[in-house]
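Let's look at chain A:
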Amino acid sequence: MITVKFSASLRDLTGDDHEVLVDAPTVRRLIKVLDERYPGIGERLSEGTSVAINGEILPDALYEDIPDGAEVHFLATLAGG
Partner candidate 1 sequence: MTMTEDPTTAPSYKWVGSRSVRPDGLDKVTGKAQFGADLKLPNMLEGAVARSPHAHARIVSIDTSAAEAMAGVHAVITAADLPDLADAGSKTDDIFMSEKILARSKVLWEGHPVAAVAATSREIARAAADAIVVVYEALPHVLTVDEALADGAPVLHDAMITRGVEPAPEAASNAASRVVHERGDLDKGFADADTVLEREYTTKPVHQGYIEPHACVADANQDGRANLFVSSQGHFSLRAMTATTLGWSPSQLNVTPAEIGGGFGGKTTIYLEPLAVRLSAKSGRPVRLVMGRDEVFKATGPTSGSRMKIKMGVTNDGKITAAEVWMAFEAGAFPGSPVGAASMTAIACYDIPNFFVEGFDVVCNKPKVAAYRAPGAPIIAYGVESIVDELALAIDMDPIDLRLKNAAVEGTQASYGPEFPRIGFVETLEAIRDSEHYKSPVPEGYGRGVASGFWFNIGGNSTATVNINEDGNVNVIEGSPDIGGSRASMALFAAEEFGISVDRVSVKIADTQTVGFNDVTGGSRVTLATGKVVIDCCRSIKEDLRRRAAKTWDCEIDDVEWVEGQAQHVSGTETPLSLADLAAKAPRTGGPISVTQSENVRGAGAGFTTQLVDLEIDQETGVCRVARYTTAQDAGKAIHPSYVEGQMQGGVVQGIGWAFNEEYIHRSDGTLDNPSFLDYRIPVASDLPMIETIIVEVPNPNHPYGVRGVGEAGIVPPMAAIGNAIERATQCRLNNLPMSPIALLDAINRRG
Partner candidate 2 sequence: MSRTHVNCTINGDETDFLSESGGSLLNALRDDVGLMGVKEGCGTGDCGACSVLMDDRVTCACLIFAPEAEGRTIVTIEGLANADELHPLQQCFLEGAALQCGVCTPGFLMAAKALLDKNPNPTETEVRYALAGNLCRCTGYDKIIRAVLDAAEAMGEQA
Partner candidate 3 sequence: MDYLAPTTVAEAVDALAASPDSRVFAGATDLIPQIRSGRPEPGLLVDLKRIDRLNAVTEGDSSWTIGAAVPTSRLTEDPAFAGQFPGLSEAAGLIGSDQIQNRSSLGGNLCNASPAADSVPAMLVNDTRAVVATPDGTRTVNVDQVATGPGSTTLTGGEFIIEFEVDKPPANTGDAYIRMTPRTEMDIAVVGAGARITLDADGNCAEARVALGAVAPIALRVPDAEAALIGHPINDDTLAAVAAAASAACNPIDDKRGTIAYRQQVAGVLAKRAVKLAAARAAGTSTNGAHP
């Protein structure tokens, strides 16, 4: 199982859920599972978001593996100057 922590910006879709336990080996699978639970979140998470797995921020992370027991956050994709 992995722990997904939602930023408040997703609350309009996740309601009162601040974090959930999910079983998903990759980010892609994770988003699919979440979209079934929170309809519409899949689209939001697939565009312009980075994924932090155990603290490491990964852009373009759709196909990343997620180790069991990991903590996952979805973040806005970062640009820079």
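As a selection rule, all candidates are chains of the complex that A comes from, given by their letters.
The working rule: a residue touches a chain if its C-beta (ideal position, glycine included) is under 8 Å from a C-beta of that chain, and two chains touch if they have at least 3 such contacts; residues count from 1.
What you see is a predicted model; the values in this text were computed from it and never measured.
Asker: Judged by that same contact rule, which candidate in 1, 2 or 3 sits against chain A in the complex?
Answerer: So the chain touching chain A in this assembly is 1.
Asker: Which residues, counting only chain A, touch candidate 1 once they are in their complex?
Answerer: On the chain A side, the touching residues are 5, 7-9, 11-12, 52, 54-60, 71, 73, 75-76, 78-81.
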